[in-house]
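Could you have a look at this structure, given as structure tokens, before my questions?
Yeah, one chain of the complex is gone here, protein chain that is, but the others are all in their spots.
Chain nomenclature is as follows: A and B, assigned in order of appearance, with residue numbering initiated at 1 for each chain independently.
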Amino acid sequence: MLAVACAPRDDGATVQFWALGHEGEAVARLVPAFERSHPGVTVRVQQIPWSAAHEKLLTAFVGDSMPDLFQLGTTWIPEFAMLGALEPLDAYVAGSQTVAPDAYFAGVWDANEIDGTLVALPWYVDTRLLFYRSDLLARAGVATPPRTWAEWSAAMERLKQSMGADHHAIFVPLSEWEVPVVLALSQRAELLRDGDRYGNFESDAFRTAFAFYLDLFERGFAARAGAGATASVYRDFAEGWFCFYLSGPWNLGEFATRLPPALTDAWATAPLPGPDAQRPGVSLAGGASLAIAKDSPRKQAAWQLVEWLADPARQVEFYRISGDLPPRRSAWQHPLLAGDARAQAFRTQLESVRAVPKVPEWERIAAKISRSTESVVRGEQTPDAALAALDADVDAILAKRRSLLPDAKPAAE
Amino acid sequence: MAMQRRDNLAWLFVAPALAAIVLFLFVPVFASLLLSFTDFDIYAVADLRRLRFVGITNYQTLLTEPLFWQALRNTLYYVAVGGPLSVAASLAAALLVNARLARLRPLFRTALFLPVVTTLVAIAVVWRYLYHPRIGLFNHVLAGFGVAPIDWLGDPAWAMPSIIIMSIWKNFGFNMVIFVAGLQAIPERLYEASSLDGAGPWRQFRYVTLPMLAPTALFVAVMTMIGGFQLFAEPYVMTQGGPSNRTLSVVLLMFQEGFRFWNMGYAAAIAFVLFAILLAGTVLQWKLRPLDGGSS
Partner (left out) sequence: MRLLRSLLLHTALVAATVLTLLPLAWMVAASFVPEGGSSDLLANLRAGSLTLAHYEALFTRLDLARTLANSAGLAATVTVISVLVNALAGYAFAKLRFAGRDRLFRILVATLVIPGQLGMLPLFLLLKQLGLVNTYAGVVIPGIASVFGIFLVRQYALSIPQSLLDAARIDGAGELRIFVSIVLPLLRPILVTLGIFTFLGTWNDFLWPLVVLTDDRLYTLPVALANLLGEHVQDVELMMAGAVLTIAPVVVLFAALQRYYMQGIVTSGLRG
């Protein structure tokens, strides 16, 4: 009973590793091999669901109970760097045989550098593109996946005719910000302006993207529902309730495992359609990195695990288990990836990705974006009113940032 | 001399409890008040020197923040609609269980009380699936009656009513037991006297039961209201405040601002506004109590 009252005591060399989502399950399978090749270091993997991860990491930081090593979403790096929670890794990289900056995709490495210091090591890359039921698309009379927005709309119109009532051409959960943002990026919109200190959602580029997004619902291509409306995306995809789905590489693995054998060849991936033939679709430069806690007493041990996971062979193996894509170019040459058409779509897309604004407030801004788009789709606001309100909200969120970075530029637009 | 010793030891008896209450209730609440006058946020978490005293700015912000009013509206809706319905359900159940003709009373009472002891999080998980538009039990039943499926948790108009329904189901047993005790405390002779005067069951209910039950009803109403304002776990587990923020409660907003975005100054201000409203509501109910039979 007394033992229950205290926190569990670890021996000095157990690295506490927080892994998020299904990566947690995947990496837990790799860890035994690491422990075998590194005697004296033990690792305890704790899986945290993505939905609670941001909260839990911040709470742990404030409460002085951070793990030694943790997975960090790329968009959170600026925030945690600002907090001083991350151990700078330049020295570790310099002394490493396996890790070198130019082995990685440039944009991805850049996202992990704040003010010139590397604060996290890219673990896997993530971007969003089209997953779709190729058989349903064929049945609707569309031979190849769309490359432009015009083709895309036409394809969805065909799908709408062929799929019938209650079915939808595309699944777009209203509570997620990724879809409208990805459309905006494809329109080459700048989400923030003036050194990322003001919202820029009333720009022409964003308006155009927003209009396309709204159109999906207006024309009945997407259901007006949040993510909770489906008990299981996989079941719905398998049963053909929708055809297109904007998602990320983790679903390469999930779809492979969760879809029934009959559908093994019935789905495919394709890069995002661009607004027109001259401009390919742009997607999010996302993914996750591994970060070491600034105050960890086991930094060396943690770095050993990071380095081990950064080895190209291990990256390929991780891909095999989880479907998460390697951030190192050499890993992509492995037959497993080179020969996988679905993964190659990601390779193509990765040449055309952009990061979201590197501000600590990104999570809040993203929440505002999804709330704003949802309100228009549900008919609570007109698009113009919503975008004006969004700009006002984001300006308010960034007020503290402006006071800390007084590059006094007038707020005129 | 003996009186002196009793005094000292008396303090010893209350010391552990008082120490805990002062240290872990009073101090944090007071600190919360102070916090609400600062702009404590994620930047301050990084560097405490960035903390600024901002007076009533947080309160001003939240009074002009549409999200706060939405949360307040939602919470008031929950309290004003869910509260009376819950009390009515409890009273109805109490009347049934306490009826003279009722057999197997302990059995029914236990069954009706069961939801009260269950874990809210587990129940919220179960009801989330019961409410599922396609595979949920409720729409299954509705379909059996030829009624179109309702998107219980996804339709902004239905989301809060769905939470209210679940909440009533979970809690009505508690007040039912209190009402039963209150009913049993009504002297039998009052009923005998009124039936001698020719009063039927409905008149007896109106002129004997209800007045005698008033103090109990007041207690139940106040406790239900206090609990209602603290709505949190149901929307947290079932809807995360959605859809369209229609189930965002004040406490959920406070939690999100405080523990997700670390705007602790702002969150503390929200908490205090809630407290003020709660206090006002309690005092109001107290003032409106029937003049006879007020308790302690």
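One rule holds for everything that comes next: a contact is a pair of C-beta atoms (placed from the backbone, for glycine too) under 8 Å apart; a residue touches a chain by one contact, two chains touch by 3 or more.
Not measured: the values here are computed from a predicted model.
**Q** Could you run through the displayed chains and say which ones the absent chain touches?
**A** A, B
**Q** Which of B:V126, B:A193, B:L210 or B:L284 sits in contact with the chain that's absent?
**A** Checking each option in B:V126, B:A193, B:L210 or B:L284, the one touching the absent chain turns out to be B:V126.
**Q** Given the contact definition stated above, which residue among B:V14, B:L63, B:A193 or B:L284 touches the chain not shown here?
**A** In the complete complex, the chain left out is touched by residue B:V14.
**Q** Touching residues of chain B against the unshown chain: what are they?
**A** Its contact residues with the unshown chain are 2-3, 5-7, 9-11, 13-14, 16-18, 20-21, 24-25, 27-29, 31-32, 35, 93, 96-97, 99, 101-103, 108-115, 117-123, 125-127, 129-130, 134-135, 137, 169, 173-174, 177-178, 180-182, 185, 216, 219-220, 223, 226, 229-230, 232-233, 237, 251, 254-255, 258-259, 264, 267-268, 271-272, 274-275, 278-279, 282, 295-296.
**Q** In the full complex, which residues of chain A touch the absent chain?
**A** Listed in rising order, the touching residues are 1, 4-8, 16, 21-22, 46-52, 56, 59-60, 62-65, 231-235.
The criterion applied here is as follows: only the chains that are shown with their structure count from here on.
**Q** Would you kindly tell me how far, in whole Å, the mean C-alpha position of chain B lies from that of chain A?
**A** From the centre of chain A to the centre of chain B is 38 Å.
**Q** Can you list the residues on chain A that touch chain B in the complex?
**A** 54-55, 58-59, 61-62, 79, 82-84, 174-175, 225-226, 228-229, 231, 360, 363-364, 371, 374-375, 378, 380, 400, 404
**Q** Taking the touch rule as given, give the residues of chain B at its contact with chain A in the complex, in rising order.
**A** 39, 41-43, 45-47, 50, 128-129, 132-135, 151, 153-154, 156, 239-240, 242-245, 259-262
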